[in-house]
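Here it is: the structure, laid out below.
What you see is the complex with one protein chain gone and the rest in place.
Chain IDs A and B follow the sequence of writing; residue 1 opens each chain.
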Amino acid sequence: MSATNAGTAGFDAAAAARAWRPPPLIESPLLRYAVYLGALLYVVLGVVTVEVNWTRAAEGMGRAAGFLSGFFPPDFVSKGDDIFEGLMESLTMTVVSTALGIALSIPVALGASRNLAPLPIYLFCRAIIAVSRTFQEIIIAIVFVAMVGFGPLAGMLTLTFATVGFMAKLLAEDIEDIEAAQAEAVRATGAGWFSWIAWSVLPQVKPRLIGLSAYRLDINFRESAVLGLVGAGGIGDTLNTAFDRYEFDTAAAVLLIIIAIVLVCEYTSGWIRRKVQ
Amino acid sequence: MPENATPLLDIAGLTKRYPTGDLALTDVSLRVPPGQVMALIGPSGAGKSTLIRCVNRLVEPSSGTVVLAGEALTTLSRGALRRARRRMGMIFQEYALVERLTVMENVLSGRLGYTGFWASWFRRFPRRDVEEAFRLLDRVGLAHMADKRADALSGGQRQRVGIVRALMQDPALLLVDEPTASLDPKTSRQIMRLIVELCEERGLAAIINIHDVALAQEFARRIVGLRAGRIVFDGGPDTLDAAALTSIYGEEDWSRTIRRLETEENVAETVA
Partner (left out) sequence: MPILERAGGTPEWKRRTTAQDLMVWTGWLAGVALAVACFQFISDRTIWAFVWDAPQQGADLVSRMFPPRWSYADQLWKPLWDTINIATLGTLIAILFGVPLAFLAAHNTTPSVLFVRPVVLFIIVASRSINALIWALILVIILGPGVLAGILAIALRSIGFIAKLLYEAIEEIDPSQVEALRASGASNPQVLAWGMVPQVMPAFAGISVFRWDINIREATVLGLVGAGGIGMQLEASINTLAWPQVTMIFILILGMVAVSEWLSARVRHAII
């Protein structure tokens, strides 16, 4: 059919227009109504079954203004030593756990790649990843505190474990995606397993590895700020104590410091990621 | 070239300096009578895109006036500009279809300027708009594609959808920016022929930016040459000779342009 013919003979635009319907979001009508109905049902059920003590909430809203005014002005000074100590714990925890976590995540990622590892190793590494990703850092921290006692070491171990799960999963996906062809080419030259990893696999995942590491540094700092709630050290400890003692001005100071450091982390990691790409 | 009719489009003293300091257009004056299909040629960076974008003010002119059918576009308020834009259909090199919408939705998006927000949000367009859309899609041979997503079409098909979208606006003027630069030679000719035929059928004027001198000569009734932001040639396709090409493209490019012109014509003949 030429593009410049003057239309199909007998084409009925009016009929076509009458039959035309705007395209729906979900193709199959059955599925569409099932999804709509299910969503509606869920929201209703969810909202109805949420038990809210509205009188307590209303009371609290009344007091909220007074409570929030307790945050101002933020007090950096009177608990300055505690804040500094907590901050140092958080920062050191972040640095060590990120470094250690990345180092450990590389072997785990290699083990968790189906195209590289034998089945038992694959399953073992996948199990590590699954456990690390399923349980929130706080829960892991509770276990580590029970094992090694209160303090930043428990926090450090928690974040290391979480970093391994996070990095290894994403890296393993990358490694599995690597085109078999290119990997084959290097293997065909008769290189050993280790040099194959070093020359073929690692160079391909390196930019992403660096990007993810920067991103994870950012996450680890943020997480380090709450681990103190269960006794795993860091600035969260300071924050929790401040809340317990109703020293809201100190709490406000801590929150501002966290926001500031996250901002710095974010800009830095964004900068690093741009550099790498 | 003398023009007897009152012009549809009257550009006078148009100058554009980008914030970066680039002087893209210098004192350009151009009159386009109703129904005239005009090709705008010139080397890359001459200011062709800038010129047609200054007409519908996607780019704000630095100075000068643009008058469309007696209405001065350069001084319009935002609301009035929106209404005026409905009379100018634009066709793009990379088609600029909304990729994730269907062909029909893309075509109907040409009617947005005539439709209220909520009606358009729920895709409630007047029946005659949808009818017109089908008629035009059929005219370009795509009626059976109406419910396909735009990103599932070939380049030539996309450009035809782009043309239909522009025509849906019920324009008096088409602004066409390199409609064939992403297409193969045969599809390019088909698209150019389609545009020219549709303009004739509907009495539309068109400004067509194009790099392909052979196509310009074949399909346009008037050729305007732009060089470094100034008009250096204005005449019929047959008056575009070697000297004129030199004045547009410069001495060095001239020999290559001639060769290219000849080979393209050979290709065109064998293809057609």
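We adopt the following convention: contacts are C-beta pairs under 8 Å (C-beta built on N, C-alpha and C of every residue); 3 or more make two chains touch, one makes a residue touch a chain.
Just so it is clear, the structure is predicted and the values come from calculations on it, not from any experiment.
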| item | value |
| --- | --- |
| Where the missing chain makes contact, among the chains that are shown | A, B |
| Touch with the omitted chain, as defined above, among A:29, A:46 or A:203 | A:46 |
| Sole contact to the chain not displayed, among B:64, B:89, B:141 or B:156 | B:89 |
| Of A:104, A:121, A:197 or A:229, the one touching the omitted chain in the full complex | A:229 |
| Those residues of chain A which, in the complete complex, touch the missing chain | 42-43, 46-47, 49-53, 56-57, 59-61, 63-64, 67, 88-89, 91-93, 95-96, 99-100, 133-136, 138-139, 142-143, 146-149, 151-153, 156, 222-223, 225-226, 229-230, 233, 236, 239-240, 243, 255, 258-259, 262-263, 266 |
| Where the unshown chain meets chain B, residue by residue | 56, 58, 82-86, 88-90, 92, 94, 96-101, 105, 109-110, 112-113, 115, 117, 120-121, 162, 165-166, 169, 175 |
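What we mean here is this: only the chains that are shown with their structure count from here on.
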| item | value |
| --- | --- |
| Between chain A and chain B, centroid-to-centroid distance (C-alpha), Å | 48 |
| Sites on chain A touched by chain B in the complex | 1-8, 11, 13-14, 16-18, 20, 22-23 |
| Interfacial residue positions of chain B with respect to chain A in the complex | 102, 104-105, 122-123, 127, 130-135, 138-141, 143, 146-147, 156, 160, 187, 190-191, 193-194, 197 |
